[in-house]
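Removed: one protein chain of the complex. Kept in place: all other protein chains.
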Amino acid sequence: MSATSHAHHDEAGQAPLVGSLGVDSRKLGLWAFIGSETLFFTALITTHLIFYARTKAELTASGMLAHLDPKHFLGINLTSVLAAILLASSLTMVLALAASKAKEWQKFRFWLLATIILGSSFVLGQAYEFSHLYAEGLKLAPQFVYEGETVKSLFGVTFFTMTGFHGLHVTLGVIWLIAVYFKVRKFPASPENPMDVELVGLYWHFVDLVWVGIFTLIYLI
Amino acid sequence: MAEHATHDQHAEAHEAHGTRFYWMVGAILAIITTIEVAIFLVKDTIGHELFLAILFILSIAKGAGVVMFFMHLRGDARIFQLVFIVPLTFAVTMCLGFLTIFSNYGGIAG
Amino acid sequence: MAIAEHKLTSVSPATASSGSFPWRTWLATVDHKKIGIIYIVSAFVFFMLGGIEAMLMRVQLGAPNNTFLSADVYNQLFTMHATTMIFLMVMPMNVGIGNYVVPLMIGARDMAFPRLNAMSIWLFLGGGLLLYMSFLTGGAPNGGWFAYAPLTQVQYSPTSGMDYWILGLGLTGIASIAGALNFIVTVLNMRAPGMSINRMPLFVWMNLVVSFIIIFAFPTFTVGSIELLFDRQFGGAFFNPAQGGDAMLWQHLFWFFGHPEVYILILPVMGMISEILPVFSRKPIFGYSFVAFSGVGIGFLGFIVWAHHMFGVGMGPMANAFFAAASMVIAIPTGVKIFNWIATMWAGDVRLTTAMLYAIGFISMFIIGGISGITLASPPIDLQQTDSYYVVAHLHYVLFGGSILGLFAGAYYWFPKMTGRMLNERIGKIQFWIMLISFNVTFFPMHIVGTEGMPRRIYTYEAGMGWDLWNFIETVGTFFLAFSILIFIYNVLSSLRNGEVASNDPWDAATLEWTMPSPPPSYNFLHIPIVNSRRPLWDAKYPHAAGDDHHGASSAPSQVRYEYTDEETAGAKDIHMPSLTFSPMILSGGLTIAALGFVYINKDILGLPTRVAALGFILIGIVMVAIAIRGWIVDSRKDSPYLGQHH
Partner (left out) sequence: MRKEARKSTVPLVVLLLSCAAMLSGCTNLPATTLFTYGDHATRILDLLMPVFWMAVGVFVVVQGALVYTVIRFRSKQANAPVPAQIHGNTNIEIMWTIAPAIILLVIAVMTFRTQAANSYQPPEAMKIRAIGHQWWFEFQYDDGTIVTANDLYIPVGQSVQIQLEAADVMHNFWIPKLAGKTYMIPGKTNYLAFKATEAGIFRGFCAEFCGESHGNMHFRVIALDAADFAKWKTNFATTPAAANGTAQVLGLTGDAARGAAIFADAKKQCSSCHIISGTVAKGKIGPNLTYFGNRRTIAAGMLPYSTDNMAKWLQDPTSIKPGNLMGRVIKKGTLKDQEIADLVAYLDGMKFAVNMPAEK
């Protein structure tokens, strides 16, 4: 993304692309985009909650909830590790930003690489989780098989759609992080660097934030 | 121009957080996550309502921590708060509205 | 008045250039004005396509038991008519005019993100073309623009039409969100010094509100259509009750977007009207704050009324009562706007130019559409009127009598600025009266046949229901409407060639776009103006008739320039504007090709070859996107003051 700015703001000493509101244009755009994405993920999570409530009600009515609750598929151990990874990556991200602002480029590279590695581990962990769930009988289909019994439920469909789109966002975030890593390496002197880092950081924290929601609403409750 | 002053203010806000501060926030968030997992493991003993209440409070605290300190929404320009909190309000309204409507036919309450 | 009488500075009519058309400067452009023109022209082409679809339907309904169209074709036509008019005509036309005018009105050189702006236009066109490709590939979408489940499930709609609909609208949706983000940042962050929020022209205000509505409303539609795509192609069952899905969920997701969409269509036009009425009444808008904040209020309320489209689905009396009350509340800010518009003209010097006639026509027709909306907000009455032709009448009074008449007002008002030529006023007025009368002849009887029990979306009806005469009149009206559009096309084409040359400020207007030559140079303002009131140009022209227009600390006059010396103009070469780039177009092309692949990814038309080809399209698309992103980064480096070569 690039942005034009006012001639009268191009004076030396000003941060790049600061406009009439006193903020960076790209940062403002990204925050608005995050606002929009909030509604996107809320719609996906809401869909999941509505259908899970229905499955739960049906299983309760047939007295099979304790045995066949699709939540049994979701192992808390792996997910807790994934949540911890994403949370840690948020910390490394913000440390990378602090380093970039302090122009400590060696530190910056270390923390950004750590973020990239943690992000990639999350994606790999999710891929492992998905293949595991598929093998166990939870598929992208309007029924699941648990211990030999087939249950009509949209749990698999809503779960994979929701977490899949989150995973896609994490993947795009990792690609963006890598791009920023190389950009800063190529142009270490550019005064735009802290803002480039801040932007990818905002996106990255947002992706973490969505996982905070999914972790609580889908895995724990 | 009064509007331009906000920029300098939020620039200062950034400086205020040192790396120590981020480590502290990170540690608190890690502790919250640990507590969440812990109460999940003992949820049968503390009752469903209490479990839900604690979990919601902890998750909101965790999310708020990420947004306020890692994303620097606290102390940053007002406009960022506006373009994030307004849609967040819409999102929560939509979620609650949908869950209420769908409780009529086998939703959360049914 | 002396100043308004005008100097004809640096006039360069758009069509004056002879020789070959400068394709490159248009296809690779990042200039908000050129992008605006591309939006406007393509939206107008889609307007004619949607109009032809409407006329075919009207011919079919002109007589009972008609066999001009088959049921299937009729269903495709009404689906495409609505989809076209909403997503490919009114929305992009608003965006196009906004794209052209908003940066000029706020004293900016361009949109905040010019390359993103270019991506939006090409992605919108890609989505539109994909939608229309469906006609050539076995059937257009046939589930209605509302795409109610489970009729849109693959077993009830087995052609690829709905897949084209999902993916085509997906592309235009991305374009809309990107465009809206661009508008938000532009309006908030690109204003000239002194152009505070409460000095922004109301058209800018409404574009800001609408941009927020877009980014908040579109995500739910995106989620809904992704889920529908999963249902149709990837084994989901979100909206298929036979497999445990829920048909109502689609309706809620759709209308949570669909109702705000109505305001996305009308609010920018209300903004245009709020610019045009004061200029031709030679007065400021009456109650600027009321008009601005009623727009914000409509934007907010628009998100809690979605289920008034669903009073008949059995949500229960409590939910119905809530949504009815919220819908009635929304009539209040709308009414406020109408009163303020009338008060703006009151005691003014009302000059009935064509643009003004259209603006007045807009108010007049919108009053009717607004009043018929009140009965629809009342659930018991709605149960008799919904899904009948009464609703068709209501929505056309709001969307045609409202949005489209307003867009014509905007077209006549800003055409001189965009092209450097005046549209012929005489022909314009003839067109206005033919259009207004034939519009009423076409759509007013629909109130009546609706009340007489004619359901919507029926491809035929039997004789003897009392509907025949009205339907015949409606069909006749359509032809006159089409004729009025032809007059407009003639007016545009002949005026482009022979029209009166437009000065900077042909209407004696008040806002910044009229300080520039018509059409403005690529960099817009030679010197960025300094604004000290809501009507900077007016105050410069009439320093003694400004009134109490100064909002903010300073009461110094605005510093606007509308004349430059030759040396100053020569200095324009130092103004740096972003360079031409094909990357946004390649990116949009890549996404469109990938979307085409997704239409066929799970179709058993020719077996394996189809899937391989579909996969191939997706891969080609991804490669194009990757190439485009690389090119985009390289191009933006060239323009960066820190990384580029030009400094």
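Chains: A, B and C, in written order; residue numbering restarts at 1 for each.
Heads up, the rule we're going with is that a contact is a pair of C-beta atoms (placed from the backbone, for glycine too) under 8 Å apart; a residue touches a chain by one contact, two chains touch by 3 or more.
Please read these numbers as outputs of a predicted model, since none were measured by experiment.
Taking every chain of the complex into account, the absent chain touches C.
Listed residues C:A247, C:I427 or C:I633: the one in touch with the omitted chain is C:A247. Set against the missing chain, the residues C:G96, C:P445, C:G499 or C:P536 yield one that touches it, C:P445. For the chain missing from the display, the contacting residue among C:V45, C:V154 or C:V350 is C:V350, taking the whole complex into account.
Only one of C:N94, C:N189, C:S281 or C:T515 touches the chain withheld from this view, namely C:S281. Think of the hidden chain as still there; on subunit C it touches residues 1, 70-72, 74-75, 142-144, 148-151, 156, 241-242, 245-248, 281-284, 286-290, 312-314, 317, 320-321, 324-325, 328-329, 331-332, 335-336, 338-340, 342-343, 345-352, 360, 363-364, 367-368, 371-372, 374-375, 378-388, 433, 436-437, 440-441, 444-445, 447-448, 451-462, 464-466, 470, 542, 545-549.
The working rule: only the chains that are shown with their structure count from here on.
Ranking B-C and A-C by contacting C-beta pairs places A-C first. Centroids of subunit A and subunit B (each the mean of its C-alpha atoms) stand 15 Å apart. Annotation: 36 Å between the Cα-based centres of subunit B and subunit C.
Looking at subunit A, residues 20-21, 23, 28, 32, 35-36, 39, 43, 50, 54 sit in touch with two or more other chains.
For subunit C, residues that reach two or more other chains under the stated contact definition are 184, 188, 193, 215-216, 220, 246, 249. Considering their complex, residues 1-8, 10, 16, 19-21, 23, 25-26, 28-29, 32-33, 35-37, 39-40, 43-44, 47, 50-51, 54, 140-143, 152-154, 157-158, 161, 165, 179, 183, 187, 190-192 of subunit A touch subunit C. The part of subunit A that touches subunit B in the complex is made up of residues 15, 18, 20-23, 27-28, 31-32, 34-36, 38-39, 42-43, 45-46, 49-50, 53-54, 57-58, 76, 80, 83-84, 87-88, 90-91, 93-95, 98, 101, 201-202, 205-206, 208-209, 212-213, 215-216, 220-221.
Looking at the complex, you find that subunit C touches subunit A at residues 108-116, 177, 181-182, 184-185, 188-193, 195, 215-216, 218-220, 222-224, 226-227, 230, 234-238, 240, 243-246, 249, 253, 528, 575, 577-578, 633, 635-636, 639-643.
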